[in-house]
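Since the structure comes first, as structure tokens, the remarks are kept for the end.
What you see is the complex with one protein chain gone and the rest in place.
Chain naming follows the written order as A, B and C, and within any one chain the residues start at number 1.
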Amino acid sequence: MAILLGPNQYGKAEVRVVAVDRRSSRHSLVDLNVSSSLRGDFTAAHTAGDNGHVLTTDTQKNTVFAFARQGVGSPEDFGLRLARHFAGSYDWITGARVAVESYGWERISVGGAEHDHSFRRAGSEVRTAVVTVDGDHAHVLAGLGDLVVLKTTGSEFRGFPRDRYTTLAETRDRILATAVTARWRYTATDVDFDATFARVRTALLETFAATHSLALQQSLYAMGEAVLEQNPCVAEIRMSMPNRHHFLQDLSAFGLDNAPDGSGPVVYHADDRPYGLIEGTVLRDDAAPADIAWQGTPGFC
Amino acid sequence: MAILLGPNQYGKAEVRVVAVDRRSSRHSLVDLNVSSSLRGDFTAAHTAGDNGHVLTTDTQKNTVFAFARQGVGSPEDFGLRLARHFAGSYDWITGARVAVESYGWERISVGGAEHDHSFRRAGSEVRTAVVTVDGDHAHVLAGLGDLVVLKTTGSEFRGFPRDRYTTLAETRDRILATAVTARWRYTATDVDFDATFARVRTALLETFAATHSLALQQSLYAMGEAVLEQNPCVAEIRMSMPNRHHFLQDLSAFGLDNAPDGSGPVVYHADDRPYGLIEGTVLRDDAAPADIAWQGTPGFC
Amino acid sequence: MAILLGPNQYGKAEVRVVAVDRRSSRHSLVDLNVSSSLRGDFTAAHTAGDNGHVLTTDTQKNTVFAFARQGVGSPEDFGLRLARHFAGSYDWITGARVAVESYGWERISVGGAEHDHSFRRAGSEVRTAVVTVDGDHAHVLAGLGDLVVLKTTGSEFRGFPRDRYTTLAETRDRILATAVTARWRYTATDVDFDATFARVRTALLETFAATHSLALQQSLYAMGEAVLEQNPCVAEIRMSMPNRHHFLQDLSAFGLDNAPDGSGPVVYHADDRPYGLIEGTVLRDDAAPADIAWQGTPGFC
Partner (left out) sequence: MAILLGPNQYGKAEVRVVAVDRRSSRHSLVDLNVSSSLRGDFTAAHTAGDNGHVLTTDTQKNTVFAFARQGVGSPEDFGLRLARHFAGSYDWITGARVAVESYGWERISVGGAEHDHSFRRAGSEVRTAVVTVDGDHAHVLAGLGDLVVLKTTGSEFRGFPRDRYTTLAETRDRILATAVTARWRYTATDVDFDATFARVRTALLETFAATHSLALQQSLYAMGEAVLEQNPCVAEIRMSMPNRHHFLQDLSAFGLDNAPDGSGPVVYHADDRPYGLIEGTVLRDDAAPADIAWQGTPGFC
């Protein structure tokens, strides 16, 4: 029996680059958080402290800034350029993974007109991209995180099995709330990434809203199905959706009901923990698997 | 010399109440985080463990839910009802402070139409209210937090003194970015709180955008001045504005310039820490002081 | 009526300085987070963008590092040196506030011996110091934060008044858990800060543990009283103690009791929100008030 080095990677995480296009007086900006990782033969660094193969993480950081100066484009395109550069830089580097978070900014309106160079953060929602280059292959995952949605009705939960530890009552009307994290894999690398992102996001939002939900699983699947139906360039989508519980508050001790048809608002308590967690994949039956595209990306599948 | 109990208060923090108005099929919701504190004679609890004067924090929580069932209204109005109730509940309770955070939700659009009962969290920005009842007096602070704004130009910083430890270069063109926390005090309790909040927020945003800034202090003061000029019901406003540094990245080692008039975007590094922190008050010279209105609310002044 | 600039301050927040004493092969380190704020006449910066009085926050940061090179000592002493330097630097600067967080590190043991230069973070507990210089006066607050403690018994809660909204049952045996934040004010600036800090921390821990608690207020007061009794150099202490609720879990639906004298462990659910929040001051009756010492420090009083 021997002890060996197994899979490994290293890189620079969370390079916060802001690039401002000032070619006209109407500026625009991209605000990114870029993390890169390299894969290949780094055995000597591990076993002997020999850094002869280690393209430093400081160099990776510098490369991100230098490439940004030459233009950014979509997060996916920026990731592709960086990952291909790193994977092609030395013989012993066989692959690279570049993960990008993109933060949205909206123009501030002044007197009804959008300002040329003043912006407001659009919210906590994050657009994500993960590009993996492995030898001659490149894979692109797009995604979003922290898309927080809620339905005040149109959600039921019943028909579940009851064992010794089941106390939950069935309901035909509950609040359904979640924070969607979704990642989808493209079948190609020459996609119109910005347009497709917008279309996928709209499909997720509209389907969540329009689905009369008998289970959060049903909402998740319907959302994924809508994305795939509308976007032939998407091979699969993986979603993680916490069930953020809103419990109907019992007010009977105070002589108050809390019925939907009452005289006042219906009152719920929003609970932090524990929460349900629903995770699932929707895919095309002819999609070629691509495990490496997902390697190192948190999530179930 | 004796050891004594000094100022003290107690309450329930972070009651997460969601109230849904379902009186028509077009639902609306308010999403609040409510914290209450009571002031008065609680000496025996401290010195003898005698709870005879302690209206329990559990009761305070119950009261929040019960009152919500009877209607919420603006965060300021809800706070006023609760604080007056608590302060009037027992002889020994002489005051109450109720702090409310309000989270915004927007309707999801489906096929161009806003949905009746499906919503999306509007962002990380938070609307705040702090109501303090002290005997017969009531004070209302409104506010907002985490309003993140950025200008890509229109900001200079120069003319500062240079001592032994000064190395900073002057600049006529920098990114200016901050996350505004503001609280303003009303002169009355019968204000149209929702309308005034919207007006103040617009004034803060528009003034930040429109001010050519020679110092973040100048932006802060201009923002406060605009709020007071447009809103006679506001006695004073206190603002805390971190200066979130965006440093121009030096790319010369790679044979690249990083000039505003260059061929590509200008590239900055967004730094986490340290950050500047600018705090200040703008007030009317005829505003009666009201220290108690601010007691227990974090901030400089 | 005119609009005026009110109280204001500015500075550099969260300078993360690590200083390593390498004068012998047995190294030691201090790990600090330093924030400074200046007070004085900065009106022109606000009203005209004139920075002639603005000692830049970048200079404040540089000063922290330069002073650290000349030796750090206790957080309180380091804050005193910095605050006096800033307040004495220009005529128009009348005061300074320096807040320090100090993070603890313990030596790693190797084969039973403490290593000369390898350390482990001691936990999430933080030691704090706030020094305020105002003209010729200097004030020192010491403190600690996130000292998380819990008693599995020796805590009761009963005898409280019951109003319409009271549903809580009385109990003679509950878990009592809190995260202590405490700040105490010294009567002088030539205290042995390290020794006193250790003594105060021990008094807080021992008194929390040894007090049979009828109310969290009682624990708080007893803790403060012990600190003052043992430390003549402490004028007052302010404490904030959230009541982190641990609810006895009802297992009766599963045919299980959950009694203290049962066959297995007693099972509780640790709740996040809402939580009680108990805040109070213990002071000497002959302590001169010093409001400015507390200005800008979060907390009730």
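For the reader, a short list of remarks on this structure follows.
Following the convention adopted for this analysis, a contact is a pair of C-beta atoms (placed from the backbone, for glycine too) under 8 Å apart; a residue touches a chain by one contact, two chains touch by 3 or more.
Remember, it's a predicted structure, so these values are computed and weren't measured experimentally.
The shown chains contacted by the absent chain are A, B, C, with contact judged over the whole complex. The residue from A:Asp136, A:Asp163 or A:Asp261 that touches the chain not shown here is A:Asp163.
Within the set A:Ala179, A:Val200 or A:Leu228, the residue that contacts the chain not displayed is A:Leu228. Within the entire complex, the positions of subunit C that touch the omitted partner chain are 15-22, 27, 29-31, 62, 65-66, 68-72, 105, 108-111, 115, 117-125, 147-154, 175, 205-206, 208-210, 246, 249, 251, 253-254, 256, 258, 260-262, 264-272. One chain of the complex is left out; on subunit A, the residues touching it are 1-16, 35, 37, 42, 45-59, 61-63, 66, 89-90, 156-161, 163, 165-168, 213-215, 217-218, 220-221, 224-225, 228-229, 236, 238, 242-243, 273-286, 295-296, 298-301. Seen from subunit B, the chain kept out of the figure touches residues 164-165, 167, 253-254, 272-273.
Just so it is clear, only the chains that are shown with their structure count from here on.
At the far end from subunit C, in terms of centres built from Cα atoms, lies A. Look at where the CA atoms of subunit A average out and do the same for subunit B: the two points lie 29 Å apart.
Averaged C-alpha coordinates put the centre of subunit A at 37 Å from the centre of subunit C.
If you average the CA atoms of subunit B and of subunit C, the two centres end up 23 Å from each other. In subunit B, the positions touching at least two other chains are 15-16, 62, 66.
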